[in-house]
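All protein chains of the complex are present and in place, except for one that has been dropped.
Let's look at chain A:
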Amino acid sequence: MDTIIETHGLRKRFPGHEALRGIDLQVPAGTVFGLLGHNGAGKTTTVRILATLLRADGGQARVAGHDVASDPLSARRHIGLAGQYAAVDGQLTGRENLVLLGRLTRLSPRDARARAVELLAQFDLTAAADRLAGMYSGGMRRRLDLACCLVHRPSVLFLDEPSAGLDPASRQLLWAEIRAQVDAGTTVLLTTQYLEEADQLADRIAVLAAGEVVAEGTPDQLKRDVGGEWLEVSLATPADLPYAWSVLAPLRPKDRDAAEGRLSVPLSDGMSTVAAAAVALRDAGLEIADFAIRRPSLDDVYFSLTGPTSQGAQL
């Protein structure tokens, strides 16, 4: 598969702190790549360099085959950018915003108007097309913002915290629209602080902390790398928990929850641990409500990689 976004040793220093300390990324065309990290990790700086808004101090970045530092104008023909806040002109109507961007991306007046009508329909804004964007609700502004960066059908879409400040319903709509774009062949690079969002949307994720990529892979790989899987056993009768614990003692169970009648067994030995636990519980005659293999969530991945200080910063 072709690599459409590529960075090597990307560095950026701001007065007083080093924002990026050598970022290497490869994003295959037609996929969703998630940059996950807390505030100040370097996500926005990375996106701004890739979107030609900021110049790196070191390293290279290529987007759609164009070096963003030496040939930003060519790179810009292929990118769409939605920043952290909806960058729409509140003194223009939704339709005028879209026509404006159509004209600036070299569509003829007629094509720009036709494209605006198309996007207004696609983003469910037709009824509000001729109202000033300044009067739109937050969700509508976000949708218009996303429509604006799709006017010239970019092959690479940068979304910086796309669902920040959206209600759950608008977020679902946004996710559906992002998936539709990817199905149509667009590559999406999104930053997010929401682990759920990265898990839902991204094919691959890079976890950023203090300007460095601390982990990269598919959501599943990251979850596997960070901690082993475990077996979670819930008993039909919570009072049986001490007995179950003693039955499973050879397998070294770790956590128990007396109120729920639940205990966990690390899968140190993979499937044989599962088999041994199942046999031991059956032989003991214990009634089991739930017996399942669990894997760490992305939250676990995130906190184990970025450390307790960043966890504190999240709160």
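We take it that a contact is a pair of C-beta atoms (placed from the backbone, for glycine too) under 8 Å apart; a residue touches a chain by one contact, two chains touch by 3 or more; residues count from 1.
Rule of thumb we're sticking to: contacts and distances are computed from a predicted model.
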item	value
Complex member absent from the view - protein name from UniProt, among "Transketolase", "Putative DNA modification/repair radical SAM protein", "PaaI family thioesterase" or "Transport permease protein"	"Transport permease protein"
Which residue of A:I23, A:L36 or A:L81 touches the chain not shown here	A:L81
Among A:E96, A:D124, A:E212 or A:D225, residue touching the chain not depicted	A:E96
Candidate in contact with the missing chain, chosen from A:T7, A:T52 or A:S163	A:T52
Residues in chain A touching the chain absent from view	44-45, 48, 51-55, 73-74, 76-77, 79-81, 83-92, 96, 100-101, 103-106, 132, 148-149, 152
